[in-house]
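To start, I am sharing the structure in question, which I have written as structure tokens.
With one protein chain withheld, the remaining protein chains of the complex are depicted in position.
Chain IDs A and B follow the sequence of writing; residue 1 opens each chain.
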Amino acid sequence: MKKLLRFLPCFLLAAPLAHAGRPVDFPSYDLYLDHILYDESFFVVSNLWMVIAAGLMFIMHLGFATLEAGFARAKHTVNILYKNIFVVCLGFVAYAAFGFHTMFPGEFNGWWHPGGWFGVPSKDYFDLMTPRYDNLTWWADFLFQSMVAAKAATIVSGAVGERQKLVPFLIYATLLTAFAYPVAGAWSWGKGWLFRQGFVDFAGTGVVHIFGGFAALACVLLLGPRLGKYDAVTGKPRAIPGHSMPLATIGLFVLWFGWLGFNGGSLKSAHPEFLGLVVTNTALGGAAGGLFAMLLTPILVKKPDLSMAINGVLGGLVAITGAADIILPHHALMAGAIGGGVVVLGVLLLEKLKIDDPIGAIPVHAFGGLWGTLVPAVFGSANWQWQALGAATYALTAFVFSFAVYGLLKITVGIRATAEQERTGLDITEHGQEAYPADTVAQA
Amino acid sequence: MKKLLRFLPCFLLAAPLAHAGRPVDFPSYDLYLDHILYDESFFVVSNLWMVIAAGLMFIMHLGFATLEAGFARAKHTVNILYKNIFVVCLGFVAYAAFGFHTMFPGEFNGWWHPGGWFGVPSKDYFDLMTPRYDNLTWWADFLFQSMVAAKAATIVSGAVGERQKLVPFLIYATLLTAFAYPVAGAWSWGKGWLFRQGFVDFAGTGVVHIFGGFAALACVLLLGPRLGKYDAVTGKPRAIPGHSMPLATIGLFVLWFGWLGFNGGSLKSAHPEFLGLVVTNTALGGAAGGLFAMLLTPILVKKPDLSMAINGVLGGLVAITGAADIILPHHALMAGAIGGGVVVLGVLLLEKLKIDDPIGAIPVHAFGGLWGTLVPAVFGSANWQWQALGAATYALTAFVFSFAVYGLLKITVGIRATAEQERTGLDITEHGQEAYPADTVAQA
Partner (left out) sequence: MKKLLRFLPCFLLAAPLAHAGRPVDFPSYDLYLDHILYDESFFVVSNLWMVIAAGLMFIMHLGFATLEAGFARAKHTVNILYKNIFVVCLGFVAYAAFGFHTMFPGEFNGWWHPGGWFGVPSKDYFDLMTPRYDNLTWWADFLFQSMVAAKAATIVSGAVGERQKLVPFLIYATLLTAFAYPVAGAWSWGKGWLFRQGFVDFAGTGVVHIFGGFAALACVLLLGPRLGKYDAVTGKPRAIPGHSMPLATIGLFVLWFGWLGFNGGSLKSAHPEFLGLVVTNTALGGAAGGLFAMLLTPILVKKPDLSMAINGVLGGLVAITGAADIILPHHALMAGAIGGGVVVLGVLLLEKLKIDDPIGAIPVHAFGGLWGTLVPAVFGSANWQWQALGAATYALTAFVFSFAVYGLLKITVGIRATAEQERTGLDITEHGQEAYPADTVAQA
């Protein structure tokens, strides 16, 4: 605890520094875009970028899968990989069936809008193909947004790993992706009430990261810690190291790579100045988060811990996500560094609170997201009150929804694997497979 | 067997459903493209997209390498990685030397066209650089098509794994890539006789997947199953699990990622409506294949098997490959789901037939490809007869060529490793290396 307090001055220092350099007269996004010729050609390029950005968002799921698998024990790895493949498939299908129409194309009715494309007769598809909005086609928008939609469930997937029952989690993940996320997302990105109040969330620090992070928190509280994580008598935390640091590191690099498309694609155009600025900020935010975590960790835990470096970069990336288009590179460095610090302290805090999150999803996405939602107000000109209210809204919505749904599953079918299953490993008990089978002996 | 029959209704159901929604009046591709201004700028963007799509196709070889290695035993892993590196290098060089000119740029003479660039004097290269066709340069077209060309041999590489001799396989792979594939490919994509009859194959479900899948079938029949796969007495199949599910899962995600470029690049332009539609269909086809396989597998084999989920997604992707530009998203979902089902049933069928395909290349590419070649007729307006005939043509050509060439190698130099080599592992016997050497002890 004393160690945590020792670090407070850093945060106190950050606020005035940040304000000193705040660009009060940053030209508004809309104004700036007027410099560009909005012609057919710009539309074609922007649409191509959105498709590529959707591809980059897709490959982030490889990043999540390897990060989560690397930070878990070998005996639960198949289970984790299976969940990750499921979540991607589900993201596409559920968003096509329900999510996209609920969240977006101007048809949001304030509530759930099931059906979407599926009730549409073939001939009307052509009408859907024709209308263009922003600088991308209906299809490119669907691709990009469906990839965003799958992220929330993926964040939870990592946090509940190594102990949850498979089927109840898949049911919960389906409801989260198909129903809760698009409704809550519409409040901000679908031009809903938060948007109309001036809440700023460029690429989902609230809509995606706070939402996923607090959903994870609710699920983890319902599940309880893994067996042996906290000593039954003394309550002291024990390290349960993940089984493969190379897998986790692959995860980090792939996530960072994909994040360039997540933030860059959130521009919804290939506007040259802004695309460069956004991707530069994303790169610098992650880098600063990583460097600061690498500086801070040896002070706090004595050793240069690789997991902390990885989560520090992710914290920096979450921190920059909400404001990458309206702040400047030196602010991106500060925002990212603080994000990295928040995650390192958050990991230590969770252990104090006896909450067990095997991959650090809650520090990165929930705590990092809270900081990231304030960044547009700290370094940009967004409204403090509405940023705070927006953050609270997404945190609360995700928490309450998850607590209700996963809680209902808990008291009905059960959400937690038995102690015996957890000891044997979910791979054998749920899937009848091992992640790393020994070579079978060939017989003549 | 009863289990298989139990599932027939699903397929019977699919046909009428499919027809109900068939878009008979889908505007022709050529018509639609007229909406776009075909200017210099569109050419520059399209060419850029083709180069990027070629890059995405390139990274698919990382996907194949990791998928095949993950599904094989550790003791044959170096051999598999070596073959995969060879096939990529070969693909580029052989296609530059022979393939591209045989298959494409309007110079196809109905037979093999060796030489290509290599007889061309330096000064004539500039003439090659100038002419443009479609919406890409000569170079971008070469890049994209050479990456397609390497795929067929890669598909075979996985199926013959863990028991083939290295050098004869490399000879066979060279002949397949440099000679058989471009000649057969020209029949459809080089505006040959199949194309002129109206055979539709958007991104290679026949040209690549049926071709590679049936080549694999011929080779696997010549090689015989791995030692111990089928009990010598009872004939019962034994599971020989691959050594690393994380590697296999990395393979799946990377393949899916690259597939977005494979199908998207097959448009040969960055036309905004169609690019979005094609990539959307590709995403949804894979997702539906995965979800349906995840639903079907627990019914048929009791457990939610990760390998089946992986191959289900791949089956969905193969299914959508032939028609991604002419069907609509809800049809893509159906086509993909059936593709996933075909693969799951195909894996079980191969075991019944005592054929041994370690990574499921035959179910995915041969069986999935057969279904995928029919998709343009089922959901689009392609001609049934010619789709079926095209599928048969590619299946037969690949099978006969492979049976002849690999068979000739069998009776001359031999194609199969000795039982002793197979037991020890090809890594040690062929390469003198292990995939995962234990740490050597350092001495002072």
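Throughout what follows, contacts are C-beta pairs under 8 Å (C-beta built on N, C-alpha and C of every residue); 3 or more make two chains touch, one makes a residue touch a chain.
These figures come from a predicted structure and were not determined experimentally.
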Omitted-chain contact residue, chosen from A:Ile250, A:Leu300 or A:Ala361: A:Ile250
Touch criterion as defined above, residue of A:Ala150, A:Leu223 or A:Leu333 at the omitted chain: A:Leu333
Omitted-chain contact residue, chosen from B:Val45, B:Leu252 or B:Leu306: B:Val45
Contact residue for the chain not shown (choose from B:Thr102, B:Ser188, B:Thr205 or B:Ser244): B:Ser244
Interface with the undisplayed chain - residues on chain A: 21-23, 25-27, 36-37, 39, 41-42, 45, 48-49, 52, 56, 73-75, 226-228, 232, 238, 240-246, 249-250, 252-254, 256-257, 260-261, 264, 270-273, 275-277, 279-280, 283-284, 286-288, 290-291, 294, 302-307, 309-310, 313, 328-330, 333, 419, 422-423, 425
Residue numbers in chain B that touch the chain omitted from display: 40-41, 43-45, 47-48, 51-52, 54-55, 58-59, 61-62, 65-66, 69, 77-78, 81-82, 84-86, 88-93, 96, 117-118, 122-123, 125-126, 129-130, 132, 136-140, 142-143, 146, 166, 244, 247, 250, 430-444
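Assume only the chains that are shown with their structure count from here on.
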Interchain centroid distance [CA atoms averaged], chain A/chain B, Å: 33
